[in-house]
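Heads up, the thing below is written out as structure tokens.
With one protein chain held back, the other chains of the complex are shown just where they sit.
Labels for the chains are A and B, by order of writing; each one numbers its residues from 1.
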Amino acid sequence: MAETILMAAAALIALAFLLAIGRFFRGPHAVDRVVGFDVLTIISIAGIVLAAVIAGRGIYLDVALVYALLSFLGVIVAARYLEGGEE
Amino acid sequence: MTALAILAAAGFGLAILGAAFVALRTRSTPVAVLAAGLVSLFASVVFLILAAPDVAMTEAAIGSGLTTFLFFYVLGRIRRESANDQ
Partner (left out) sequence: MTGPLALIGALIVLAGALFLFLGGLGLWRMPDTYNRIQAGTKATTLGSLLVLLGVGVLVPGWAIKLLLVMLFLLFTNPLSSQVLARAAHRSGIAPTPATRADALADDHGDLT
């Protein structure tokens, strides 16, 4: 029973991934693409933790930890760069 | 489990191709840098699905985190220097 619910959750996360990828590809302005990138990293942190519990391997959590530490740095530097206007 | 893993890896491979296409075809530098970061984000998820968490960790730290940070930092420095010169 619990495995079935986890598979349904994985399917929902895959749908969210598809929508965020669509926004990244479509985004009219560069800031929209940065928002899509940020959301993609957050969703992939949740997806990695879900993959860890489905595969039953605790070492996958370290990858999620590295993502949570490092991904926002890129987003913040990109936003600070785009503040000055895009050439 | 293995069939599901292969299916997910194939889907992420298609996403890698799409992001690489955006990085090649776009006219704006920040979008190209972001798309390159997205390529290595998807690549590290593929490594994780194929049960290589150490490779995935390195790819996440170097490719997705450090490279994007470094590119935007250097682009900002270049813009500030050229604004100072004029």
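Following the convention adopted for this analysis, contacts are C-beta pairs under 8 Å (C-beta built on N, C-alpha and C of every residue); 3 or more make two chains touch, one makes a residue touch a chain.
It should be emphasised that the depicted structure is a prediction, and the values quoted were computed from it without experimental measurement.
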Omitted chain's touching partners, listed by label:
A
I need the residue numbers on chain A that touch the omitted chain, in ascending order.
1-3, 5-6, 8-10, 12-13, 15-20, 22-23, 29, 31-32, 34-36, 38-39, 42-43, 45-46, 49-50, 52-53, 58, 61-62, 64-65, 68-69, 72, 75-76, 79-80, 82-86
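By our rule, only the chains that are shown with their structure count from here on.
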Within their complex, chain B touches chain A through residues 1, 8, 11, 15, 18-19, 22, 28-31, 33-34, 37-38, 41, 44-45, 48-49, 51, 53, 56-57, 60-61, 64-66, 68-69, 72-73, 75-76, 79
Flag every residue of chain A that touches chain B in the complex, lowest number first.
14, 21, 24-25, 30, 33-34, 37, 40-41, 44, 47-48, 51, 54-55, 57, 59-60, 62-63, 66-67, 69-71, 73-74, 77-78, 80-82, 84, 86-87
